[in-house]
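Here the structure comes first, spelled out in structure tokens, and everything after it is commentary.
A single protein chain has been removed from this complex, and every other one stays in its place.
All chains are identified by letter, namely A and B, in their written order; residue positions are counted from 1 within each chain.
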Amino acid sequence: MRLISGRHPFAIAAMGVALVFLYLPILVLVLNSFNASRYGSTWEGWTIDWYARLFSSRSQDIWDALSRSLIVATMASAVSMVLGTLAAWVLHRYRTRLQQAHFGLIYLPIVAPDILMGISLAIFFVTLGVERNLMAITVAHITFCISYVTLAVLARLQDFDGSFVDAARDLGASRFQTIVRVVVPLLLPGIMAGGLLAFTLSIDDFVITFFVKGVGSDTLPLKIYGMTKHTKEMPVINALSTLLLTFTFASVWWVQRLTGNRART
Amino acid sequence: MSNPSPKYSPHRFNRSEWIRTIPSFGWLAFFFAIPTLLILVMSFKSANPYGGFGEGWSLQAWRDMGNPSYPAVTWRTVWLSVVATVICVGMALPVGFLLGKSLPKTRATLLLLIIVPFWTNFLIRVYAWKVLLHPEGYLRQALLSLHLIDERTLLLNHEWAVLLVMVYSYLPFAILPIYAAAEKFDFALLDAARDLGASAIRSFWQIFVPGVQRGLFAALVMVLIPALGSYIIPDLVGGAASEMLGNKIAARLFVDRNWPHAAAVSVLLMAVTLFPVLFAFAQQKKESRPESPRPESAKKGAAPA
Partner (left out) sequence: MKHLTRLSLVLLSALVLSSCGEQKPVLYIFGWDDYFNPDLLERFEEENGCRIQLDIFDSNEAMLAKLKAGATGYDILMPSSYMVKILEREGMIRELDHGKIPNLKNIDPVYLSETAFDKTMRVSVPYMCSPTGIGYVEGKVTDPKPSWTLLETPELKGRITLLNDSRETIGAALKALGYSLNTLNDAEIASARDLVIRWKQNIAKFESDQYNAGIASGEFLICHGYSGDLFQAQELNDKVVIVIPEEGTSIACDDLVIPTAAPSPDLAHAFINFLCEAEVAAANTEYIYYLAPNSAAYELLSDKIKNESAIFIDPVVRGKSEMIDDLGPEGNAKYNVAWDLIKAAAIN
């Protein structure tokens, strides 16, 4: 079966070890969503009870938290897609000192530890006296998402063929038309990739959200953290995670099939 | 390949450039740069005895940094992060190598397999490790029955658990940049080396690794810096003797409610991360110089999908 060119037993072994290592906790969480034991360190029999509880009214607050996470992630990735694409475009186009500073500012959030961003925004919001609600959380998320979108679009811009733009202008397109109908579609894979990355990071963010939030209105990661404090049922979260995992896996597979089919024609 | 030609005009004020730069620059300046500077400033404020910032300014927060625990915690933060980075990169090199050599279809599948676990919530994965390493759990019982450990050894709530979960959490951040560089690596060079008589190991270390050095450096940075700022991992799976700087910051902020002091510890963390950050910047600058024929970017892979 030709999967890899050449024979590399050591590398294959390393890959095997890495994959087992990566999936061990995933296996644990999926199994525990069916484990009758509340704590999951030992097996106490099969049950779909946790899934039932997930869909009962007792878990309403989990779904509320999930919807808040989705709302924040959607808004954050939308805004950061716009700001990030614009940033990537201008970084690519101009090579001035301003852009050097601009690039530094874009690059820093990626290399700064979460906890520093979290505490700096917390102190900032407190000093300004701003209410630390979902809007504040969204602002924080946009701040760390912009950089990822920018880099994703920049990567795409490296292979960007500017002659399309020239051609469009020559044919009489206005600036606006050129942007909307030539540049954006060409950049779209990069923008979408960046947006997807931003969305994923926002949904999963715990540390920054934890520092920035005020009382009430928890997002899903915060809700999960809070649940453990109250000995509430963790396996319900395992059930939710298993479902989300299956959902994302299925959608990615489905998208692959679609784009795969398109490439063939 | 032509671009709308980059404007090489370092000194000319270009209005359209400024207008397009302002949105992202302005946002990040206001919500990132200013707050970061604010931490430094606020560390000089006095603390309100009931929590938060008080009136006026004081050096008390910095005097409190003389607390004997900080050198130990800082040292622990650094060495745990460095070891985790070395292990991650060590694992990522052969994995990136294999990805680079795989046929496209295999490569896509393998990449997907590597990324998918990271679509589950981070906290959940750490809790799954707590379950795996639980004192009454199967792993420990198995190790006990095989006499590999004794009754007093615990798998959880100490530094080694923190190290393990750190490696687990940051591994993809090492794999992706190395893979990105491996993808552009010319594997024919390795074949040439083998033909000339070099052993597999030698050609790996002396040809492949230098060949992907941009990815390697990116991986080092991508793992080391977040590792230095770890907070959740030592909080959940660490013990009383595994505190890292992140824990200290969180403790000062939420438990002691001493905000100026939390700010001071944050400045300490910033100082610790400064060296890898400067290194990362130097690397980036080297790569994005306009004269270089193929501006390669060994940044984190663009998308999980």
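Quick note on the criterion: a residue touches a chain if its C-beta (ideal position, glycine included) is under 8 Å from a C-beta of that chain, and two chains touch if they have at least 3 such contacts.
Predicted, not measured: the structure shown is a model, and the values here were computed from it.
Enquirer: With respect to the chain omitted from the figure, which of A:V82, A:I179 or A:M192 is a touching residue?
Expert: Answer from the full complex: A:M192 touches the omitted chain.
Enquirer: For the chain left out of this view, which of B:P49, B:P104 or B:P210 touches it?
Expert: Hidden-chain contact among the options goes to B:P49.
Enquirer: Based on the whole complex, identify which of B:R20, B:K101 or B:H134 touches the chain you can't see.
Expert: Reading the full complex, the residue touching the unseen chain is B:H134.
Enquirer: Can you work out which residue in B:P172, B:G211 or B:G238 touches the chain that's missing from view?
Expert: B:G238
Enquirer: Spell out, residue by residue, where the missing chain touches chain B.
Expert: Where chain B meets the chain not shown: residues 49-52, 67-69, 72, 130, 134-136, 152, 154, 156-158, 238-241, 243, 255-257.
Enquirer: If the missing chain were put back, which residues of chain A would it touch?
Expert: 38-39, 41, 64, 67, 70-71, 74, 129, 192, 195-196, 199, 215-216, 228-231, 234
Here, only the chains that are shown with their structure count from here on.
Enquirer: For a test of understanding, state which residues of chain A touch chain B in their complex under the given definition.
Expert: Within the complex, chain A contacts chain B at residues 2-6, 8, 10-12, 14-15, 17-19, 21-26, 28-29, 32, 39-42, 82-84, 86-87, 89-90, 92-99, 101-117, 119-124, 126-127, 139-140, 142-143, 146-147, 150-152, 154-156, 158-163, 165-166, 190, 192-194, 196-197, 200, 204, 206-207, 211, 220-221, 224-225, 228, 234, 237-238, 241, 244-245, 248-249, 252, 255-256.
Enquirer: Residue numbers of chain B touching chain A in their complex, please.
Expert: So the residues of chain B touching chain A come out as 1-12, 14, 17-18, 20-21, 23-25, 27-29, 31-36, 38-39, 42, 52-53, 91, 94-95, 97-98, 101-103, 105-106, 108, 110, 112-114, 116-125, 127-129, 131-132, 134, 136-138, 168, 171-172, 175, 187, 200, 221, 225-226, 228-232, 246, 249-250, 253, 259, 262-263, 266, 269-270, 273, 276-277, 280-281, 284, 288, 290, 295, 297, 299-300, 302-305.
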